[in-house]
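For this view, one protein chain was removed and the others were kept in their places.
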Amino acid sequence: MTEHYTVLILLMPLFGALVTTLLGRERQNACWLTALICMATSSLFAIGNIGRILASGSGELRYRMGGWQESRGYEVGIELRVDMLAALVVAMVVLVGFVNMIFSKTRVAGEMKDKVSFFYTLKQLLIVGLCGIVMTNDAFNLYVLIEITSLTSYALIAMGNRRAALSSFNYVIMGTIGASFYLLGVGYLYIKTGTLNIDDISLRMQHQYGEPSLMIAFALIMLGIWIKMAFFPLHGWLPNAYSYAPSMVGSFMAPLMTKVMVYVMLRVMLWLFEGEYVYSGRLVWGELIVWMAIIAIVAGSFLALACTDIKKMLTYLIVAEVGYMVGGAWLADGAGITGSMYHILSDAAMTFCLFLAASIVILRTGDHRLTAFTGLFRRMPLTMTGFTIGALSMVGLPPTCGFFSKWYLISGGIDVGHWSYVAALLFSSLVNAVIFFRIIERAYLGKLEEVGNESLPLDADGGPPMTLDRVPYSMLLSLLIASGSVLLVGIYNETLVGWLKAAIPSL
Amino acid sequence: MEFLATGFFEEYIVPKFNYWIYVILMMIGLFAMITKNNLIKKLIGMAIFQTAIILFYVSIGVKAESGIPILGHEQHHAIVEEGQPSSEVIKKDKFANPLPHVLMLTAIVVGVSTLGLALAISQRIYRSFDTLEEDEILDQLRPGGHD
Amino acid sequence: MKLFGFIAVFIVGSVLLVMTMDFPGWGDTSSPASQGQVSSFYIEETINETKVPNMVTAVLADFRGYDTMFETVVIFIAGIGIIAVLRTFSDHSSPAPDEPEEDNEGGDLIIRSTCHLVVPLIQLFALYVVAHGHHSPGGGFQGGVMLGTSYILFALACGLPAAKKRMGERRAIIIAAVGIIIYAGWGVACLLFGGNFLDYSSLDPLLPGDAQMARSHSMLAVEIGVAFTVTAIMFAIYSNLATRGRLEKGL
Partner (left out) sequence: MIWQFDIIILIFMVVAALIALRVKDLLGATLVFGIYSFLICLLWAGMGAVDVAFTEAAVGAGVSTVIMIATVFSTARRSKD
């Protein structure tokens, strides 16, 4: 039975989604319970999978769909491949999904009204898509799953107000361009190698690395993935889409979508193409991309600094964090790549924590500007503690995970002597410190009377903002888990990095 | 006109013509997606963009002498009833490569799903803004506008 | 914007155009894609492994059945997403008494009679397409789209309320979910019989014929699942888009 864990991780939310559909929109609590149970079992399978990888000698699990064995030296069916990195990212996805499910409980009915069951269905299918992306070993299957995640997120974002619908439309256009470029790149690889399995493609490509069409294929795939992960000049769709989305959706997609796409980028760079190919042409494009990452970090930080809207600010910070990871991956250095992988996990944890805290604050006060934080430490001490932990991690103070991931990235930069990248990371930490200490100071020292009862801004549909009388326990619990995970990922960083290092193919 | 007789077309144009057209169609679609102002026009561009990629994939699978990738009755009969080995009965150059076809069935489905969802979102936008022109929508969202 | 767009498109386009020179020619039998062992395996061994003459159906529903399951999920997401984005539920305000004039509204007599004549034939042909996908072009997806369009035709000719009596919203959603449950459930059944997910040959004890025939039969089963989902979702997409999500009188 244990060998089927890999596929069961994915099947649980899939069936959960179907059952919630069948339950219908009247039985909201039953929908929530189904979703919660499915996510919980899925998380158990994901954790079990980590154990199985640790127990196995090869450090990876393979699962052949349809039982099709290798034939004539090629995989003829679709294969799943889970190594330590994939297992950790999958566990991250389903755990974030699970905790977010707890978070959604009380607010969904208010935000989604009649469409609660559709919301749960789409959300679980989004998790199916993300898990599938991480585990698949087939280049085309990856495309289908990317489209699953994209379609669900278009729909989920567009369920919000009218601005959300508009930003969702832009996301549709950008997302389709990205996915189509990816598909085109896979077509170029197929025309040159005649197979779609990632391992087989990589094996067959080795003796034709010099060919220009492979270079174009690589460039197209990278371009597609960068659009999807909102790498700096291509980030236009992200801030609006995530900040106007319903808060249940934004707090869930912001930690996961870009991180999973960074994982796909690492997968393409290190397993589909090999490090030897990607980094050999370093002088031509490797250097250039590290510089683009530096620009992304600096620009993301500045844009965040200029924001007065809390969610917008967080989304620009995501843009900067994507720059961290892309830069680390392109440094062509073991420490940089490890740092990039570890940063996927830690960034997911801290973004999740911050988004949950921000959503709670916005729901409680009905105000999405930074001034809403004034004097909040007295009114909402627990929420603000969670927010502070996330903020400290963003700034990079020990023992939070943000410190360690930044540490690995910086040591990667030092190893190859890329001082400007190091400087950009330090600069971004500084900006984060300014941003967050400004908020925390206001929350700790600010007096509520100073803002007084000036009128709250209307929400984008022109109606009065929704407020809660008190924060529900389910939200506090999920924030507690999220901020705990920020600390846990930080404290166990050596174990995690040790596992991740074993997964990296030698450069 | 004598170059026509010497197989100029067969030699230089035909082998690559499909690929040229796919690039041209793709760029038409991409240009429309980036620059068109009307949301529906953008979506038509998107559909053209996707079909261009499908055209590219299907062109990969073609072989000069190939027919459709379905076994004929005689071949089916020879293999299943008479038990002849399939590798002798089937001449693989006579069949188009089935794999790109399968992939493109999936891609077409994904394309229509995206189109349907995008149309729904544009109707939702029309409901709130009463227009489908991007510049007019942005005008309404400006701080000075009636937001 | 126009200029920027043109420059970007021009650069990408010219790079791609130049790169086509690197491709094997169109119809070249010696290209890696055509000569590759994967493609040869599909062409030569499909009939031995699955007893299905139509290679596309076999590859779609068996070798790459996992992809096809997600393709069905994509369709499902589109349907659910459109309802989630566009639908406005107003059942509290108007109780909507049963309208007696069921088939009377919507268009004139000739159109309605022709429609009543044609729709059954379309549906019959659609079922043939679903069932005969093993031997001829077609399969669950194409058949499902045709079934869905037969409902759309009916809605166009006789009005949406009449079509909704045949395929209500709730019913459409349930049918769509059931389709995927058939597909994924078939895969889980394979798990229970000791094979991998979607390994149809492990259902051998359950189905008539040998392991290869079990694959062939299972393909029909999953194609039927696909057809369920596609039929329902196609109609749901149309009915929502045509009425701006109100599901009242349509076009």
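Some observations on this one:
Chains: A, B and C, in written order; residue numbering restarts at 1 for each.
The rule we apply is simple: a residue touches a chain if its C-beta (ideal position, glycine included) is under 8 Å from a C-beta of that chain, and two chains touch if they have at least 3 such contacts.
As the structure is a prediction and not an experimental result, all values here were calculated from the model.
Here the chain not displayed is in touch, across the complete complex, with B, C. The chain omitted from view is touched by exactly one of B:V62, B:A78 or B:I137, namely B:V62. For chain C, the residues touching the chain absent from view are 27, 54, 56-57, 137-139, 141-142, 145-146, 148-149, 152, 234, 237-238, 241-244, 250-251. Of the residues in chain B, those that touch the hidden partner chain are 9-10, 13-14, 17-18, 21, 24-25, 28-29, 32, 36-38, 40-41, 43-45, 47-48, 51, 54-55, 58-59, 61-62, 64, 66-70, 96, 100-101, 104-105, 108-109, 111-112, 115-116, 119, 122-123, 126, 131-133.
Assume only the chains that are shown with their structure count from here on.
In this assembly, the C-alpha centroid of chain A lies 31 Å from the C-alpha centroid of chain C. We define each chain's centre as the mean of its Cα atoms; on that basis chain B and chain C are separated by 17 Å. Counting partners per residue, chain B has 26, 30, 60, 99-100, 106, 110, 113-114, 117, 120-121, 124 as the residues that reach two or more other chains.
Touching two or more other chains at once are residues 16, 23, 31, 33-34, 38-40, 42, 45, 64, 67, 71, 74, 77-78, 81-82, 85 of chain C.
Contact residues of chain C toward chain A in the complex are 15-16, 19, 22-24, 31-42, 45, 62-67, 70-71, 73-74, 76-78, 80-85, 87, 89, 170, 173-174, 176-177, 180-181, 184, 188, 191, 195-202.
Across the complex, chain B meets chain A through its residues 26, 30, 33, 39, 42, 46, 49-50, 53, 56-57, 60, 99-100, 103, 106-107, 110, 113-114, 117-118, 120-122, 124-125, 128-129, 137, 141, 147. Those residues of chain B that touch chain C in the shared complex are 14-20, 23-24, 26-27, 30-31, 34-35, 59-66, 68-71, 75-76, 79-80, 86-87, 90, 92-93, 95, 97-102, 105-106, 109-110, 112-114, 116-117, 119-121, 123-124, 127.
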